[in-house]
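Have a look at the structure below, then the notes.
All protein chains but one are shown in place.
And now, chain A:
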Amino acid sequence: MSFSVTQPTSRQKWFAGILVIGYALLTILPLLWIIATGFKSPSDAIAYPPKVVFEPTLEGYVNLFTTRTRLSPEALSEAGAPQTWYDRIVRQYGMVISGPSRYGERFLNSVIIGFGSTFLSIFLGTLAAYGFSRFRVPLKDDLMFFILSTRMMPPIAVAIPIFLMFRQLGLSDTHLGMILLYTAVNLSLSVWLLKGFIDEIPIEYEEAALIDGYTRFQAFYKVVLPQAATGIASTAIFCLIFSWNEYAFAVLLTSGTAQTAPPFIPTIIGVGKDWPAVAAGATLFLVPVMVFTVLLRKHLLRGITFGAVRK
């Protein structure tokens, strides 16, 4: 049998393939279970043994987006025939839809706060990283370490001071407050990651642009930024994932106007053990991060392997 150090044999390829597929299944299984649960009826969702094959229903999604009122049989018959498919679903349980739920608002809050803080972290992070990378900053190493050190304790450790500060400043339960908080937590990560990326961009490119008649800011904007796109994209994904999924501060600091989806979704359970609605809420909550990641995936892959691969 011939032997090559670079070309795997077909048996090795099969083995590697099975390993990867197996691992992918293992990690994706909980996700599939949540997505499936979203389409189950409440009784199927808690059936034992668990049902893998079930009759799909949109009940969970209807319950997620609506609030319902139970009516007496008389009142129900007075209400007339159900007008829409979602009306029909709730009528089975002797209920009528009395209005929209708060999920939509909470979801929108998550979008505003998540993307808002991601944008701010990237914006400030890129400028700071560029400064640290290119200019002679006094105490540069100490400052960089200081920035990193803000990440060394769990942010929740300072929850009480932040809670008091926010109350004093009127930032409790506001979009601005949450955006600032998540930005503050993400900023150390974004400065460090982006500095690494910008360090890798040869300074000659900017020097060439300076000679070609551009100011430093124009050189930054026209030459450095396009080349840092990879780093910016992957840093943005990390920042978004953090602020999108953050739970503890959201529970603590938001209750109404600025409440994000993560603290809201579990509260659905209080309205009658409605696991499918919770699962539906979680499923929809996954979508924006997934779309964002898929859109930037080319950059992300490049970003994770950055530095390892020579250009």
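Definition applied: a residue touches a chain if its C-beta (ideal position, glycine included) is under 8 Å from a C-beta of that chain, and two chains touch if they have at least 3 such contacts; residues count from 1.
We adopt the following convention: contacts and distances are computed from a predicted model.
The unshown chain of the complex is recorded in UniProt as "ABC transporter ATP-binding protein", chosen from "ABC transporter ATP-binding protein", "Tellurium resistance protein TerY", "Carbon-phosphorus lyase complex subunit PhnI" or "Cytochrome c oxidase subunit 1". Checked against the hidden chain, the listed residues A:P8, A:P100, A:G170 or A:P202 yield one contact partner: A:P202. Across A:A129, A:V223, A:C239 or A:A282, the residue that sits in touch with the chain not pictured is A:V223. Listed by residue number, the positions of chain A touching the unshown chain are 202, 204-205, 207-216, 218, 223, 226-227, 311.
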